[in-house]
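In this view, the complex is presented without one of its protein chains, the others remaining in place.
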Amino acid sequence: MSKSIHKPGFVLGDALDIPTFKVLKQDGTLYKGAQEPEFDKEMALKLYDDLVFIRVLDERMVGAQRQGRIPFYLASLGEEAASVGSAGALKPQDMIFAQYREQGALRHRGFSVDQFMDQCFSNERDLGKGRQMPIHYGSKELNYNTISSPLGTQIPQAAGYAYGQKLDGLDACTICYFGEGAASEGDFHAGLNMAAVLKCPTIFLCRNNGYAISTPSAEQFSGDGVASRGIGYGIATLRVDGNDLLAVYAATAAARAYALEHNAPVLIEAMSYRLGAHSTSDDPTGYRSKDEEAQWAKKDPILRYKHWLTNKGWWSDEQEKTLYAEHRANILAAMKAAEKRPVPTIDHLITDVYDEPTPHLRQQLKQLKAHMRKYPDQYPKTSGRLDA
Amino acid sequence: MSKSIHKPGFVLGDALDIPTFKVLKQDGTLYKGAQEPEFDKEMALKLYDDLVFIRVLDERMVGAQRQGRIPFYLASLGEEAASVGSAGALKPQDMIFAQYREQGALRHRGFSVDQFMDQCFSNERDLGKGRQMPIHYGSKELNYNTISSPLGTQIPQAAGYAYGQKLDGLDACTICYFGEGAASEGDFHAGLNMAAVLKCPTIFLCRNNGYAISTPSAEQFSGDGVASRGIGYGIATLRVDGNDLLAVYAATAAARAYALEHNAPVLIEAMSYRLGAHSTSDDPTGYRSKDEEAQWAKKDPILRYKHWLTNKGWWSDEQEKTLYAEHRANILAAMKAAEKRPVPTIDHLITDVYDEPTPHLRQQLKQLKAHMRKYPDQYPKTSGRLDA
Amino acid sequence: MSQMNLLQAINNALMTAMEKDDKVVCFGEDVGHFGGVFRATSHLQEKFGRARCFNTPLTEQGIIGFANGLASQGHKAIAEIQFGDYIFPAFDQIVNETAKFRYRSGNEFNVGGLTIRTPYGGGIRGGHYHSQSPEAYFAHTPGLKIVVPRNPHQAKGLLLASIRDDNPVIFFEPKRLYRAAVGDVPEEDYELPIGVAETVREGQDCTLLAWGAQMEVASKAAERAEKEGIDCEVIDLRSILPWDVDAVVASVKKTGRLVVTHEAPLTNGFGAEIAATVQEQAFLHLEAPVNRVCGLDVPYPLSHEAEYMPDETKVFEAIVATMNY
Partner (left out) sequence: MSQMNLLQAINNALMTAMEKDDKVVCFGEDVGHFGGVFRATSHLQEKFGRARCFNTPLTEQGIIGFANGLASQGHKAIAEIQFGDYIFPAFDQIVNETAKFRYRSGNEFNVGGLTIRTPYGGGIRGGHYHSQSPEAYFAHTPGLKIVVPRNPHQAKGLLLASIRDDNPVIFFEPKRLYRAAVGDVPEEDYELPIGVAETVREGQDCTLLAWGAQMEVASKAAERAEKEGIDCEVIDLRSILPWDVDAVVASVKKTGRLVVTHEAPLTNGFGAEIAATVQEQAFLHLEAPVNRVCGLDVPYPLSHEAEYMPDETKVFEAIVATMNY
């Protein structure tokens, strides 16, 4: 409100032209003026391991869904660098609120191959007790808040979580991932504005992958991406090449430092592309061209990072082969094991609705069990273990 | 996404510094470079008449509420120019979606003193059939969509309405008023983004009057007002001095032209101050200083406009006295008459729930009437006219 | 007549409505070029243009807010909510706005032209958020109509009636039957009445009441009961609001017994309203309490879906229990 004008003039939608932060070219060399990341070789290789693990996992699980072994899956093909790179720049005590395409961040935190499988196969070892569809991971131990399908709901939650961390005086912040589609939900607006006003150390990381199922981002918004909205909330904002792991890492490290120093949120928009289908329920040929996909396939984030590793002399073809082979073997073995484990016993139908099952719920369970005893064949997954 | 950078740098919340458009100084002279409005003397006097009518109305109705004659009232003291000036620049076929503090726009459209009174006294002549609290006006004839208390809900509605006008090929747009508090609702985000993407000729006019009940705008948002958000949606945006009727008029006229030419929304943020209490249920001494109020009282929009009229030789003290006296007399007379009119008959308890009362509702009404016949004293407002 | 599945019948109804009336407009997430995630809106954009069939940004509250405005302007707005589980961000726009638009304005304005379509229900291994049956959340709201078809023929006739009804209608589509339910559907334009139940099987011993996908379960349970010599009358409620009290009460007065079944949790589901009304209006005729066979009072589970669901055997057992009361 500082300046005055005396003729009516509009500020137009393109008034902000937010640049994109890039470090690594596709050939694995650095842009001029760009800096190497702050991590060492061990970390560099760990990040690569995460990327490859996720790529192999996604491929195998999409296959498992096709074979009817799991009802649903959702891959992060082409976007692995955004979640792995950002998670890499965080501390273990930072809380993660994910949308659903951030398996890379979870893997980085240490979620085991068995844990991935147990969740996807809804078996009795799933931390979520088999209640949600595949890919709805969560782990208290790893500070990864359990994923929820309704889009955008985690955004104000992440602000509240970070507020609590601040109240507790912790050296910890919260990162909140979401897609550019989810950013159209009212909860996005509420969450970012509240985080700004209430000074919550929250990193909002928008994965702009060009599509929300079939809807291209041009039909999702008219502004300069999601980043330009951050300015409206008074939030420090940065756009980054989401296929550039080093840039995502550096951006997130800077965001973490800023958030904790200023007790304030940061918005990062990571530009990428969903190379695969939205989920196993989707077929993208109905809404985009093979050509477009091919253009983006050339920008593969894993390949780009591998080139960098190779240029540094940290990676060889030999290692590459072993790594893929190992992950494939582990994943297959874990899948077979997970598939055999039974679903949770029927008692867990009523646990966790409240801290303790109410008498009313106990009564419903009792009636259900009596019925199941009469019709055991009707409930093959659970009727064998009614008194377990 | 045009530019690239190679060091992580945030764009900060103050990146946009949207200027304020002003035409008239408080003494009624124009800023250098500012232009006279396009309207003639007749229009100028009509606008002044609207301003004064509303000021007198508000004063009397606040009094009536204190006397217990109506349950509630909400004044626009200090903000009259924003609604009168903007409505003045519209065409009668343009639809108005108001929040609740835009009685000036309604008056400008021709809502009669009796219509104001009938609504506030919930009598049988109220177009809304006595169903909503005072100040929830609406009129199909005047293209003023009936006010609804839940904040922000009218914002996406206005986008949808404008979309319909566009589909019908009308030379008409929709204006949507809301407060800077309401702009925190999720519906704001949804409405502005949809209007931008779906190219709806909607003028979003935010009255930023510094407060949402007790909450100052500094606890409402951290960005550069509401205007800075418009840019994020890719919406042409303008900030205007809301106490400057000529500037509001010119801004709205420009917005209307822009909206219809581009089939696109416009956002106007009108900076003003709520000089009175939030409503008759509120007492602002609990949350702001007399001093602050006094500063703003000096910027009275009606006085400023009057100075301009006087400078032009269009207004005299004589006329001033007559105008106030006339409005006072009319309002008092209308109040007395409205107060005497009965509430709608009890049949209207069930009309308009659906296009036709369902058999179920007819049955409920029948039972109610039987009960009322037995206990007529319990229902004094309606039991005398059960068979009307 | 053609053979259509439920999705095709819905698509056909939308085509018919849009062809006949320029004012009909369809929108929602992914409904444009792609034709919706279930393909209910296939080819509508192709045929009627982007202006009348289009994608919206991903915001349910915005979709319904926009739809309220568009309907109040005079268009027939058909808004899709991609899954019934995602209708809740729009709850305020539906319950506080849509439902009260006409009443609060004294009919100066109304959104009678609005129809909200949404897939609902379980049995597709969808877990918490792709399985809910939210009809009861809306049934407490005067001003709304709520309709649920059970087969392709109903889907077309009830959807056309909903679109043309001068009141806002929420149209819940049983997604488990989208491709599974196939039947004869007239090519021509027709409507089925809103607020009128359909007796699909006459019987003397016990009335069975359901709607949507649960009708299949009810009918199978009735067949099973028949084998045990129990003669069930099976009623499809079709509309939740307004609901056909007279038809249900008349049947219960005849049979003396009522079993209601729905997928949603028991507590305060729409079965509660039915039981409350029936015990009042048919008190002296009831030989046994109204028996509700519903989902358990838990969030919709994934791996225990079969156990949670009010299936054929549970409904059958309820019939037997009601007979033996």
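Just so it is clear, A, B and C label the chains in written order, and each chain counts residues from 1 on its own.
To be clear about the criterion, a residue touches a chain if its C-beta (ideal position, glycine included) is under 8 Å from a C-beta of that chain, and two chains touch if they have at least 3 such contacts.
Quick caveat, the model's predicted, so the values are computed rather than measured.
From the set B:Thr20, B:Gln220, B:Thr237 or B:Ser272, the residue in touch with the chain omitted from the display is B:Gln220, counting the whole complex.
For the chain left out of this panel, the touching residue among A:Pro8, A:Pro156 or A:Pro265 is A:Pro156. Of the candidate positions A:Val23, A:Ala183, A:Leu198 or A:Ala212, contact with the unshown chain belongs to A:Leu198. The residue from B:Leu47, B:Leu106 or B:Val353 that touches the chain not shown here is B:Val353. Mapped onto subunit C, contacts with the missing chain fall at residues 61, 85, 88-89, 91-92, 95-96, 99-100, 103-104, 128-129, 136-137, 139-140, 142-143, 241, 264-265, 267-277, 279-281, 283, 286, 288-292, 297-299, 325.
In the full complex, subunit A makes contact with the omitted chain through residues 95, 97, 126-129, 131-132, 136, 138-140, 145-146, 148, 150, 153, 155-165, 167-168, 174, 186-187, 189-191, 193-194, 197-198, 351-355, 358-360. Counting over the whole complex, subunit B has residues 71-72, 122-123, 129-133, 136, 148-152, 181-182, 184-187, 212-215, 219-221, 281-282, 286-287, 343-344, 346, 348-350, 353, 360-361, 364-365, 368, 371-372, 374-375, 378-379, 381-382 touching the chain that is not drawn.
The criterion applied here is as follows: only the chains that are shown with their structure count from here on.
With centres computed as the average of Cα coordinates, no chain lies farther from subunit A than B.
Averaged C-alpha coordinates give centres for subunit A and subunit C that are 35 Å from one another.
Chain centres here are Cα averages; for subunit A and subunit B they lie 43 Å apart. Under the contact definition stated at the top, the residues of subunit A that touch 2 or more other chains are 184-187, 219-221.
Annotation for subunit C: residues 54, 57, 59, 61-62, 89 touch two or more other chains.
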